[in-house]
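Scroll down for the structure; my scribbles are underneath it.
A single protein chain has been removed from this complex, and every other one stays in its place.
And now, subunit A:
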């Protein structure tokens, strides 16, 4: 709290003096270096300077010490020109190894092939080590060589979902056990995870299919 002027009348003089002290040194602070002056332009050497005078020039100004021409290298060959579509070519080369006949691709290409696996179908995938996995197709991810299918089933009252890469060399076979009863109105049936729409176990459907198939094949053999 500053003292009121009625109590100490000379106190206001001090404030006046203070401002003068503060301002004055700032006005006086002005140096020669702050004045702007343009840099003088460089005078080029005369073009036809006789050789005997060169020794009089400082070393950095002598012509052999002048700026050397910068070496410019040609750009490396463009990778884009070498291979226009690298991802596509890798996919193609993988496809020829993993799916030479194109059957597996056609089986899951639900956009073009009308007889392909579709969401809502029941599918049986058998692996090379012998154990199968059955389930309802919830979604088909068409991603070239990474194409995968999401299957859902219920084993011992526990929901199990498995996403299988269809070009996986560990897969022996993929069979369509049952088509969807009615064409689903979605491409991805994630609503089937909810309790209300869950298909529950598909094991009995698959068991019936296997029994039928075995009877059919056995009849053929005889």
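Heads up, the rule we're going with is that a residue touches a chain if its C-beta (ideal position, glycine included) is under 8 Å from a C-beta of that chain, and two chains touch if they have at least 3 such contacts; residues count from 1.
Everything below uses one rule, namely that contacts and distances are computed from a predicted model.
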Omitted chain (choose from "Molybdopterin synthase catalytic subunit", "Large ribosomal subunit protein uL14m", "tRNA (adenine(58)-N(1))-methyltransferase" or "TP53 regulated inhibitor of apoptosis 1") - UniProt protein name: "Large ribosomal subunit protein uL14m"
Of A:55, A:81, A:114 or A:156, the residue in touch with the unshown chain: A:156
Where the missing chain touches subunit A, by residue: 133, 148, 154-165, 168, 170
